[in-house]
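Complex shown without one protein chain; remaining protein chains in place.
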Amino acid sequence: MIVVNYLAAAAVFCLGLYAVLTRRNIIKMVMGLSLMEASTYLFVVSVAYRARSTAPVLLNPQDGKTPAELAKGDVADPVLQNFCLTAIVIGVALTAVFLAVAVRVAQHYRTLDADKVRAMRG
Amino acid sequence: MTYAYLVAAVAEIAIAAVLVVRLALGPSISDRIVALNVVSTQAMLAVLLFAAYADRTVYLDVALWLASFSYLGTIVWSRYLERGLL
Amino acid sequence: MRLAFVVLLLAVGLAFSLSGAVGVLRMPDVYTRAQCATKTVTLGTLSVLVALVVGEGPVSNYGGRALIVAVLILVMSPAASHALLRAAYRTGVPMWRGSVVDEPRRMREEQESGR
Partner (left out) sequence: MSAFWLLDFVLLALLVASAGVVVWLRNLNGAVMALSAVGVLLTVLFVALGAPDVAHSEVVVGAIALPVLYLVAIGKARTDVTDEEDLGERGEGRRVRR
């Protein structure tokens, strides 16, 4: 059943790649890159999930419960979730850098069209 | 009772599918912001119901953040519409 | 007995949410859409939150958090909707053809004709 998550992640990745390859607007290309990042997060968290597992946060259980009762047998893989957390933080910085480059292109060439920018470059 | 919560969460997300249509074909940006606001509210309800189903209190904070940030985002975007963000 | 109450409240909330979503999809302009989104979805949300309070008890973690979210929605939702619609009116989003009342325009025209 978790295979469907992998397929959906692949579909979102392909949509982002399509946007990057075919759109002419530079900000739309950056949106495609954001979609590819989002598909990566989905894939990593789906790999971390095991069947009927719960969150790997077992500290401070509520009254009358032990950590083993909270886990109910299995927890998801915390290492991959931490990878995903780091990837989200790096991804927003990466998007900010790309958007800064796009704004500089718009200020310098007075257009956001990638083809026109290439033509003006010569 | 917990299974009823899960079914209700599925139904809330299925209602959000109607709003994604309005998000896709809304003629002006205000329509899209309205639809996005309702999608956030439905997602918050789904998180709350899923937390009650899974019997984990850790999930509840996500619902609180989602609710407060969705309305904050609406106010920010209306300010962007009215005066420009900078 | 409590299960019956919870299921009833969940069903009412889902029905109101569905009607609000259909209204957002089918209404003719942005102002009526936002009216559907604010009133109907707020009522649906509150029904579901009351169902959580009834089902889990008001002093449990879930019920308490549901009460916090309910207060937040009751305070923030009209404010956000008002700000959004004022911005939409000022940026010139058109009204539906059949709408009959446009108070700011009427007041502006009265001011201009009186001067």
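Per-chain residue numbering starts at 1, and chain names A, B and C are given in the order in which the chains are listed.
We adopt the following convention: a contact is a pair of C-beta atoms (placed from the backbone, for glycine too) under 8 Å apart; a residue touches a chain by one contact, two chains touch by 3 or more.
Owing to the predicted nature of the structure, the values given are computational and were not obtained by experimental measurement.
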### Query
Mind pulling the chain B residues that touch the left-out chain?
3, 6-7, 9-10, 13-14, 16-17, 20, 23-24, 26-29, 32-33, 35-36, 39-40, 43, 46-47, 50-51, 56, 58-59, 61-62, 65-66, 69-70, 72-73, 76-77, 80, 84-86
#### Entry: Contact set of chain A toward the excluded chain (per top definition)
1, 4-5, 8, 11-12, 15-16, 18-19, 23, 25, 27-28, 30-32, 34-35, 38, 41-42, 45-46, 48-49, 53-57, 75-76, 81, 84-85, 88-89, 91-92, 95-96, 99-100, 102-103, 106-107, 110-113
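Simple rule for what comes next: only the chains that are shown with their structure count from here on.
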#### Entry: Most central chain, judged by mean C-alpha position against the global CA mean
B
### Task
Could you work out which chain's C-alpha centre is the most distant one from the centre of chain B?
A
### Summary
Per the C-alpha centroid definition, the whole-Å distance linking chain A and chain C comes out as 31
### Message
For chain A versus chain B, what separation do you get between their C-alpha means, in angstrom?
### Response
19
#### Entry: For chain B, residues that touch 2 or more chains besides their own
57
### Query
Which chain A residues sit where two or more other chains touch them?
62
### Query
Where on chain A does chain B make contact in their complex?
54-55, 57, 62, 70
### Sites on chain B touched by chain A in the complex
54, 56-59
### Query
How about chain B: which of its residues touch chain C in the complex?
1, 4-5, 8, 11-12, 15-16, 18-19, 21-22, 28, 30-31, 33-35, 37-38, 41-42, 44-45, 48-49, 51-52, 57, 60, 63-64, 67-68, 71, 74-75, 77-79, 81-82
